[in-house]
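What you see is the complex with one protein chain gone and the rest in place.
The chains carry the letters A, B and C, assigned in the order they are written, with residues numbered from 1 in each.
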Amino acid sequence: MYALGDDLTVVNAAKVSFAAQQTELDDKGKGLINYLLTNKHATPFEHVLFQFHIKCPIFVAREWFRHRWSSFNEMSMRYHVPESLEFFIPNEDAIRKQVGKPGHYTFEKIEDPAVYDFVTEKFEEVYRVAESNYYEMIEAGIAKEIARCVIPVGQYTEFIWTVNLRSLLNFLSLRNEVNAQREIQQFAEAVEQIITPYVPVVMKTFIDNQRQAI
Amino acid sequence: MYALGDDLTVVNAAKVSFAAQQTELDDKGKGLINYLLTNKHATPFEHVLFQFHIKCPIFVAREWFRHRWSSFNEMSMRYHVPESLEFFIPNEDAIRKQVGKPGHYTFEKIEDPAVYDFVTEKFEEVYRVAESNYYEMIEAGIAKEIARCVIPVGQYTEFIWTVNLRSLLNFLSLRNEVNAQREIQQFAEAVEQIITPYVPVVMKTFIDNQRQAI
Amino acid sequence: MYALGDDLTVVNAAKVSFAAQQTELDDKGKGLINYLLTNKHATPFEHVLFQFHIKCPIFVAREWFRHRWSSFNEMSMRYHVPESLEFFIPNEDAIRKQVGKPGHYTFEKIEDPAVYDFVTEKFEEVYRVAESNYYEMIEAGIAKEIARCVIPVGQYTEFIWTVNLRSLLNFLSLRNEVNAQREIQQFAEAVEQIITPYVPVVMKTFIDNQRQAI
Partner (left out) sequence: MYALGDDLTVVNAAKVSFAAQQTELDDKGKGLINYLLTNKHATPFEHVLFQFHIKCPIFVAREWFRHRWSSFNEMSMRYHVPESLEFFIPNEDAIRKQVGKPGHYTFEKIEDPAVYDFVTEKFEEVYRVAESNYYEMIEAGIAKEIARCVIPVGQYTEFIWTVNLRSLLNFLSLRNEVNAQREIQQFAEAVEQIITPYVPVVMKTFIDNQRQAI
């Protein structure tokens, strides 16, 4: 992970308005961060930047790539044949049912171990056939970009993600949240933990404000 | 498909620079469109807008959604269980091999009907198992967002796409092109045909200029 | 002003998630609009589009152009010499002082007619000298792009603005607001009034929610 800037970068970007700058983050600077976050002054957060190398299932990546104020470069199976495929299988805690109506869905863990075994078996069967048929087509000389069509969205992909702190806070407000799919929510949680040491005051204030996007 | 604006919209957006407007597209207007396209004056093309309802395989949609100066709303299998799944299977013309090196790939049709039968069988087998296991999990009460993980990227999805003409020309320059994957290239071709009656002068000029993005 | 789409467009963009569409805006559709606006589901609002021809002072345009998810083409004095310059002069109601501290400024009308006369005179004197010297340089054959440097930011400019409803609501949340400069706030108010007949349910819901951006 790479980072450019910190809490003070945000403060100084805001203080450009007043043709002022400060060299240390004092209490007034912390107060300013709180003011910016709670009063829709979003642009100062754009001058802090992060870069990640992410590995996640395709169905997670598809949600991630909806965040347009971001830069992505992704592994492509038009060009690359992995040595083996690697797939997401939910662990026991992730086996759940969806309850409630559209707009008000919640999820409940299914505690029955037989259901966990059933899901695992259903996943593995599809993945096994997909992997085997994919490599058979590759070996038969079929173009990679055709052979890949059979691969399930549970397959892992990799990408570089470069994003500024404003866009990243928006990502967290939508994805580290109870309505987000559990699987992307766990990635968002990890992203939040990774960046917190770089911008501790921003993150504390953001979380105190219920992770509202700016 | 919905459209806002036409060739004249582009001309008048450019002529705002001179505080001038015209009510009909004359030869000078056509010359101006050519000038704008070949001299990197891209913003006047942003005032013409198109809206499409697209149905395509997920692997095509994934490339489509990389175009960030666009608006998308897509069918989500977190919320929706289709009555049946619908999958892409390449037709005989699409069975191809990839030749050449990275950056210089080309594709050659494989003429052997046995290969076509082989590919079809490999596709159908994966799709059959994926569909069957998906619906078994749905019937067992597993959350839709979990069950969907096994679905291959060959499945059809649907989305609304709203895009301005500048971004659309950029899309065509990258996707209606020899290096694009054949399957998205065919969609790009169709999009190009659909919009041409709305902006015939822009499209003629764009094609005369080898579909260069502005 | 041109528009593409209406309240129903927003509803149907959201319902694509469920592979559903409706042909009339019923109470459930209105409820959905409220749900989207209050739950950070912003993308369905991107499929409704507006196009305006704006005439406003340069200092207002400078704030307007900060809204990046927008398309602009503006009159340019690199290319165009107006027959006469046209300048903003505050009316009596607009003569005000700024009170309070940074982040908490408010404004109070100055009721004294002598102050109004004083301000008018100060404005007119600068404008008179600027206009006269500008045209003298133009007549002397100086490049327009040089001569324009002396023109005050109170001069009126013109531009075309194309924007989707999501970005427009963000504009209104920041500019039709007590902290915005009065002069852009009045334009934002006018924009709001103009679009309301096109998307009455969205606008009623937006205003009921204190014009929060999505």
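Methods note: contacts are C-beta pairs under 8 Å (C-beta built on N, C-alpha and C of every residue); 3 or more make two chains touch, one makes a residue touch a chain.
Nothing here was measured: the structure is a model prediction, and the numbers come from that model.
Chemist: Of the chains you can see, which ones touch the chain that is left out?
Modeler: Taken over the complete structure, the missing chain's partners among displayed chains are A, B, C.
Chemist: Going by the contact rule already stated, which one of C:T38, C:Q181 or C:N209 would touch the omitted chain in the full complex?
Modeler: Once the missing chain is taken into account, the touching residue is C:Q181.
Chemist: Check each of A:Q22, A:Q51 or A:T106 against the chain that is not shown and name the one that touches it.
Modeler: If we include the chain that is not displayed, A:Q51 is the one touching it.
Chemist: Please output the residues of subunit A touching the missing chain, sorted low to high.
Modeler: Contact residues on subunit A toward the absent chain are 2, 4-5, 12-14, 16-19, 43-44, 46-47, 49, 51, 71-76, 79-80, 82, 158-160, 162, 164.
Chemist: Spell out the interface residues on subunit C facing the chain that's missing from view.
Modeler: 57-59, 62, 65-66, 68-69, 72, 78-79, 88, 90, 94-98, 102, 105, 107, 110, 115, 118-119, 122-123, 125-127, 129-130, 133, 136-137, 140-146, 148-154, 181
Chemist: Could you pull out which residues of subunit B are in touch with the chain that's been left out?
Modeler: 18, 32, 35, 39-40, 43, 66, 102-103, 173-174, 179, 213
The rule is short, and it goes like this: only the chains that are shown with their structure count from here on.
Chemist: If you fit subunit A onto subunit B using only Cα atoms, how far does it have to rotate, to the nearest 5°?
Modeler: It works out to 180 degrees.
Chemist: Using mean C-alpha positions as chain centres, tell me how far subunit B is from subunit C in Å, no decimals.
Modeler: Distance between chain centres, rounded to whole Å: 33 Å.
Chemist: So how far apart, in whole Å, are subunit A and subunit C when each is placed at the average of its C-alpha atoms?
Modeler: Between these chains, centre-to-centre, one finds 34 Å.
Chemist: Mind pulling the residue numbers of subunit C that touch at least two other chains?
Modeler: 18, 43
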